[in-house]
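Note that one protein chain of the assembly has been removed; the remaining protein chains are unaltered in position.
Up next, subunit A:
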Amino acid sequence: MTTAQKPTGAVGKPLDRVDGKTKTTGAAEFAAEHTYPGLAHAALVHATISRGRITALHTDDASAVPGVITVLTHRNAPPLEPVPKTSPLDLSSMVSGTSVDYLQTDEVYWDGQPIAVVVAENAAAANQAAALVRAEYAPSEAAVDFTGAEANARPQPSSPIMPAGAKKGDAEEALAAAPVALDLRFTTPPHNHNALEPHATVAVWDGDRLTVHEPTQAIDWFRAHLAARFGLPADDVRVLSPFVGGGFGGKGAVWPGTILTALAARATGRPVRLALSREGVYRTVGGRTPSIQRVAVGASHDGKLTALVHTSVTRTGRVGGFPEPVTTQSQHLYAAENILLEQKLVRLDLLPNIPMRAPGEAIGTFALECAIDELAYELDIDPIELRLRNEPEANPLDGKEFSLRTLAESYRQGAARFGWHERTPEPRSMRDGRWLVGMGAASAYHPAGYFTADITVRLSADGTVLVRCGFQEIGTGGATAQAQIAADALSVPFQAVHVEYGDSALPKGPFAGGSMQTATVAASLLEACKKLKRSLRTMARRTGGDSHEEVLRRANVPHIEAKVGSSTQLGRKSDQARFMLRLARDRRRWVRASTGAHFCQVRVDPDTGEVRVTRWTGVFSIGTVVNPKSAVSQLRGGIVMGLGMALSEETLVDPRTGRIMNPSLSEYHIPVHADVPPIDVSFLGTPDPTMPGGILGAGELGITGVAAAVANAVHHATGKRVRDLPISVDKLL
């Protein structure tokens, strides 16, 4: 590990995660494990058409199963308030997975939509009964074939926060005039998050107060959504989410299971648990959109880019979905004279898509970074050298300042660590026994920013510090990192800090998304610590005393506390306004991102086309590295997910029926131990001067660029360009 930081305090030290023991002893209690007296169990019945109406639902056989309490359908379910309209002025409105009013209508919007819920005394009875519900439908015409719908794509809705395109000069004209030009088409398939913990909900009503245990990446937004759907004040909803068994975006929205569990609990007057099966997750939790992308590049013979065109077609559902910002990285990576970026969308009768680790950049970097590699071969210039020749000094589109730009340094350090100079550029020129060997490189890019968070920090006379903020621990080691930051800010030992999180009863935490949680919580934490120190200084002037413990003892107060943020209605509104203003201001001033360079070595079996990734090096810039141990894990985790995307992952949607055909971990192949080589991760460690504590994001950066690095290495090994993910053996034979 190389890092420019010299840790003097806790920040920058590779400390063990504070919840390590809880997680290695089986003591960590995940949502599905919460139990209550009288707990009933729910199971979902899923629609088997993509669009239409339910004409009959036969529930008698299901109701007759011993132990069944009720079968809820659109005919007998209690009412629900409609889904709140999405508004940029209320970020919590982004949390609706779909706009469907579950069990309030006979309409079906996707294959897999829940059309009934069985509640029973035990899970086995609920599951058995759910399988006995029979539905009859009047199907209507459905559009479910993504590739077939390409011609109908419309421009994505554009906003200042998420522009759907960008333009500089006339890229098409420059492309036509370029001495060397390539015009390429890439495709990526749908993906599913496949967090190892399937979504689960335990819902309990106490009069008109609702408590929900559920793994979520967005406790506060989740609570706001539930309150809106059940017509409650937000304070009457409590969401507990102390452990989240992996999220990757899939737990960043409210999906039908959650709403229906709370509805079932209200209907039966019983606490209800719904633990989704793996198939249930595929049918009711959106995944990553597929994409069709065009990347066209034009260059002079010495490798200066004169034209860069990147366009994308992705999909959303007719009842919701997230327009994926596929061309984001193409705004910022290369100093092309002319740039044209366009994102288009088709709307299909499928379960709406949702962000999955680095939405946009994960698939966008695949197309862009493969195209750059292809151009390098066309020009006979080393692919890294070509990137360095086009490294911009300011944002290529508009000349805006980069807050921190270290990509060239990542390439220089990475090339040395990896041994790039040993690579002979000719495809099929390197061998290891009978295996073909290839090396490939690609850039990693992920935008950075931060939300707002409320926090309280309490300093006690016994020397301990209590930090309280309702953020989410989704595996990043958040509590450990924030304890490190608090320890340094207050000059106390790391062990003296305790962090409470994962509960809506705590001060409002941020969404764990966009790789923004660590910086967001840090911003409020640092501000609160500053306030505390100010109060202490004031106190010390009166009491005297060398340490804060001494000051508090002399003042005869057990503790002092500092707060950032307000939970009142007005406080929340002004919070939101401040966030939007800051976002707009920051975007005018800087382009902020975490970046890095990937180096991949593969070997390919010349007879079977089997690709094995044998070596990996990544050098990244994530600003201040709060905890190098958990930060390395974040980057490795992204790279591992990228390996799956490159080589094996694909959600198969039947283009005739819209049904997901491989809703299981035995048919959707995520990387296993044997697929993952030792991954060498290092950081440049330069703090970003514009971010709280100098911290950029780490969670999503790792996956960006990975599939391109693999594809480029596969080309180097075999001479074959695979532009359609995943790079499965059939494409290499």
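Simple rule for what comes next: a residue touches a chain if its C-beta (ideal position, glycine included) is under 8 Å from a C-beta of that chain, and two chains touch if they have at least 3 such contacts; residues count from 1.
What we mean here is this: contacts and distances are computed from a predicted model.
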{"item": "Chain not displayed: protein name in its UniProt record (\"Sulfite reductase (NADPH) hemoprotein beta-component\", \"Imidazole glycerol phosphate synthase subunit HisF\", \"2Fe-2S iron-sulfur cluster binding domain-containing protein\" or \"Xylose transport system permease protein XylH\")", "value": "\"2Fe-2S iron-sulfur cluster binding domain-containing protein\""}
{"item": "Chain not shown: contacting residue from A:20, A:82 or A:571", "value": "A:20"}
{"item": "Touching the absent chain when the full complex is considered, from A:396, A:475 or A:658", "value": "A:475"}
{"item": "Among A:259, A:453 or A:632, residue touching the chain not depicted", "value": "A:632"}
{"item": "Subunit A residues touching the omitted chain (full complex)", "value": "16-17, 19-30, 32-33, 35, 122-124, 193-198, 243-248, 275, 277-278, 474-477, 629-630, 632-634, 636-641, 664-666, 670-674, 676, 678-679"}
